[in-house]
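What you see is the complex with one protein chain gone and the rest in place.
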Amino acid sequence: MSSANSVPPFRRVAPVLEPGHTYASVTEKISSIVLSRPAGTGWYLAFTLAFGLVMMLGMALAYLIAKGTGIWGINIPVGWGFAIVNFVWWIGIGHAGTLISAILLLLNQKWRTSINRFAEAMTIFAVMCAGIFPLIHTGRPWLAYYMLPYPSTMGVWPQFRSPLIWDVFAVSTYFTVSLLFWFVGLIPDLATLRDRAHSRLAQQLYGILAMGWRGSARHWHRYQSAYLLLAGLATPLVVSVHTVVSFDFAIAIVPGWHTTIFPPYFVAGAIYSGFAMVLTLAIPLRKIYGLEDFITMRHLENMAKVMLATGLIVAYGYAMEFFMSYYGGSKFETFLAHNRLTGPYWPFYWALILCNLVVPQLLWFHKVRVHVPTLFLLSLVVNVGMWLERFVIVVISLHRDFMPSAWGMYAPTFWDWATYIGTLGMFLALLLLFVRALPVISIAEMRELVAHTSEEQK
Amino acid sequence: MAQIFHRSTNFISRFTLFSGLFLVGLALLVLGAIARSPYLTNQNIAREQPVQFSHKHHVGDDGIDCRYCHTSVETSAYAGIPPTKTCMNCHSVLFSNAEYLEPVRESFRTGKSIQWVKVHRMPDYVYFNHSIHINKGVGCSSCHGQVNQMPLVWQASPLLMNWCLDCHRNPEAVLRPREQVFNMDWKAPADQAEIGRALATEYKLRTTAELVSCSTCHR
Amino acid sequence: MIERRSHIYGVMAEFDTAEQLVEATAKTVAAGYQRVNAYSPFPIEGLAEALGFRQSNVPRLTLLGGLLGGSGGFFMQYWMAAVSYPLNIGGRPLNSWPAFIPVTFECTVLGAALFAVLGMLALNKLPQPHHPVFNAPRFGLASNNRFFLCIVANDPRFDRVQTAQFLESLHAHDVVEVFDE
Partner (left out) sequence: MGAEGHRHEHRGGEEPEVKHDAHDPCTEELGSRVYSLDLAAIRERLAKSTGKEYWRSLEELSGNPHFEELLHREFPRQASEWDESVDRRDFLKLMAASLALAGLSGCGRKPEETIVPYVNQPAGMTPGKPQYYATAMPLGADAIGLLVESHEGRPTKIEGNPDHPGSLGATNAFAQASILGLYDPDRSQVLTYLGEIRAWSSFLESAVATAPMLKATGGAGLRILTGSVTSPTLAAQLRALLAQYPQAKWHQWETAGSDGAREGGKLAFGRYVNTVYRPAKANVIVSLDSDFLGSGPGHVRYAKEFFRRRKLSGEHAEMSRLYVLEPTPSVTGAVADHSIPMKASDVGLFARALAAKLGLGGSASVPAEREKLLEAAAADLQKHRGASFVIAGEYQPAEVHALAHAINQALLNAAAGGTVYYTEPVEMQPVNHLESLRELCADMDAGRVDTLLILGGNPVYDAPHDLDFVSKLKKARLSFHLSQYFDETSEYCQWHIPEAHYLESWSDVRAFDGTASVVQPLIAPLYQGKTAHDVIGAFSDKPGLSSYERVRNTWVGGHTEKDWRKWLHDGVIGGTAFAPMAITSKWNPASLLPAKPAPADQLEFIFRPDPSVYDGRFANNGWLQELPKPVSKLTWDNAALVSPKTAEKLGLTHRAAWTGGEHGQILSDVVDVDLAGSKVTAAAWTLPGQADGVVTLPLGYGRSKSGQTGTNKGFNAYVVRASTGIWCATGGTLRKTGLEYPLACTQYHHNMEGRELVRSASLDEYKHNPNFAHKGAEEPPKELTLYKEFAYPGYAWGMAIDLASCNGCNACVVACVSENNIAIVGKDQVMRGREMHWIRIDRYYEGSLDSPETFFQPVPCQQCENAPCEQVCPVGATLHSAEGLNDMVYNRCVGTRYCSNNCPYKVRRFNFLRFQDWETPALKLMRNPEVTVRSRGVMEKCTYCVQRINNARIEVEKENRPIRDGEIVTACEAACPAEAIVFGNANDPKSRVAKLKAQQRNYTILAELNARPRTTYLAAVRNPNPELEKPGTPPGDKR
């Protein structure tokens, strides 16, 4: 039905789906990863590592609850340290998933199809990792429910002027909606797995999850309008979430936080880091599971382009911060700018500039965008860079604010690191389980893609 | 292809889906109810005491004034629990060798205090002051109930913050003339609304905003 | 064709391609059948319309959810901050409405999303793990690469023989009777 040969071999733009695929072949290829292909030793090794880290996270949290946040490096003036840095970082990473699946869907970008599934998974896992931190960074986590608007016997309510309350709502909404979006997308594929599974147990499990999906035309119709609506809702949501996260800082009066540029530049930064993370995951994934046909150079290159674009927005953000700090003429802001460049934490700031501004400029070159190993390295660099950005914002702004007499320094402790690395392990573990249990690429949408490409080629 | 599920699963699955949501809501309601229940507030639970002391007898029957024992109620934050001496003032003469008064006599002999079981318990971060309430015309029975009818005293009110706030927001509802403060049988008259307002102005009650400020009770 | 002493759900035809299915569906509807269902491994444009399915109510439900969530969210905050326990927070007004917007927005999105998904499921009468069509021997392929058309027995014009023949006439890959035991 399709004829790859008709396409010239020396084309510059790779297709979103390598030719030669049929409904059956995509179904087979993707579902087999879950159903028939055994987990290799590689997977087991990776999972063991990840699980070990999760255990470390468990210990770190237990010790934290036993002793208090004093086990971390935080102090007065630096009341927020790694916990908030990691929170913002993880949330940011989450954003790419929603962006890819929702916004690109609305923009009708076909190339999203083969990456949106695990991008969404990434979102959910990242938000789970992020969600841990606001909870545990409180001095008395067991009272965190004070932040919920429930009718307490004390007759008191949350304080809705606080950005932290906005966070509670934004993050929980974001998690719920992402989960729904992901699940709705999964339903037809769950049906496929149900129908292709051999073991009774698998049939029943996938069967229950598929909720009896049978691909009826009417169902598809409602399904599609629901899916589109979710995409339409998720788009402003994702923007709002990181805007709210940026409010955590922008609403405060701390020099370096109290600025109006934060919302846009946080959102851009989020997408920036998010795409970096998608690349970090997609590149090994397509290699290991031989999905090069589905996740083609086209995808990688497009993501690289998005990174370049958002990277430039972030750069603009940095520039504006400096411009405003001098133009605004507030001695506190001016000092902060100066302190970033030359203060005790200068290596962090310059490393951030290197990772987020300098190195990514390589993406201007097509050769770099299509050179997979380089791209992989670049994505890692940007991940580090964006983490540094949050560190710079949180720590450098706090450690020297208004009263010189109260200036201090922050240095992370072993437990800061254990918690952070622990969440990395948790993220990896969830991802590994996901790869084994659910189709990493949306089969139904791939079939559509097959249909379309075959039409195009007719 | 064969059916994986029996027809009944259709009902079961839908039921579980929707009842799941319902149950969560229910659980929350139950939690809220428990928090307000005597199980946690200890409301209406009469406490056994080391001495069979009956407020009903002493106040209700003998008509002893609250202040005879709770001496500091008008002057101090604490109403004051009477020292053994106070009991002995009478009981060195009356029922001077009644079996059930032995703990009292023993305490007086040995100088070891009687350990009464606390009935009304505030968290330590709540700073309640009896004297000012008495002074502003809040009667004993408004919070403690009709102690003159309690053989063993129980906590008549939930003592939840909400309950405190109700009164601090609308003290007029319970204010009484100062001379009525220690009257256990005082009932709000029909025109309590007006009386209350009048008393509030007479006693120079602070504004609601002041009365519900956090530091009014928490320090 | 399997003989079974159980009442029949309908007759089902299997097609190779989406185009065939759409074509067949159109013909079936044209032939005056009303209780018709089409099944495909992926959404096919025009198929539902061909079945005479016009309007899904999901958007309306979503709007409703959004409005409920939003207004609920705002008034919750207003009531808690300005009515239930009005407190002086750093000299800010009791009804600091600008500060209430983020939460209001999140509530809107949450309400809308929940209504959209739950509404879609409800309208589709899902979950429904058990359904007669699953009895069709090759129906498993409906989630892979095959396309099915089913005329349900309670259709006024339904007749085991004629309907089956009618479907045969649409160049179906094959036609089976679907039973509902």
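Of note:
In order of appearance the chains are A, B and C, and numbering begins at 1 in each one.
Keep in mind that, in the parts below, contacts are C-beta pairs under 8 Å (C-beta built on N, C-alpha and C of every residue); 3 or more make two chains touch, one makes a residue touch a chain.
Remember, predicted model here, so these are calculated numbers, not experimental data.
Of the listed residues A:Pro77, A:Gly131 or A:Gly317, the one in contact with the hidden chain in the full complex is A:Pro77. Interface residues of chain C facing the missing partner chain: 87-93. What chain B contributes to its contact with the hidden chain is residues 31-32, 34-36, 39-42, 71-72, 75-78, 80-85, 107-108, 111-118, 121, 123-125, 127, 129, 131-132, 135-136, 158, 160, 204, 206-207, 209-210, 213-216, 218-219. Where chain A meets the chain that is not shown, the touching residues are 62-63, 65-80, 137-147, 152-154, 156-159, 161-165, 168, 251-254, 331, 335, 344, 398-399, 401-415.
In this section, only the chains that are shown with their structure count from here on.
The chain pair A-B and the chain pair A-C differ in C-beta contact count, and the higher one is A-C. If each chain is reduced to the centroid of its CA atoms, chain A and chain B end up 53 Å from each other. Look at where the CA atoms of chain A average out and do the same for chain C: the two points lie 30 Å apart. Contact with two or more other chains is made by residues 155-156, 194-195, 207-208, 211-212 of chain A. Residues of chain B found to touch two or more other chains are 1, 4-5, 10, 13, 165.
Of all residues in chain A, only 150-156, 194-195, 203-204, 207-208, 211-212 touch chain B in the complex they form.
The touching residues of chain A, when paired with chain C in their complex, are 22-24, 27, 149, 155-161, 163, 165-166, 169-170, 173, 176-177, 180-181, 183-184, 188, 191-192, 194-196, 207-208, 210-226, 229-230, 233-234, 236-237, 240, 243-244, 247, 444-445, 447-448, 451. On the side of chain C, the complex with chain B involves touching residues 85, 88, 127-130, 134-140.
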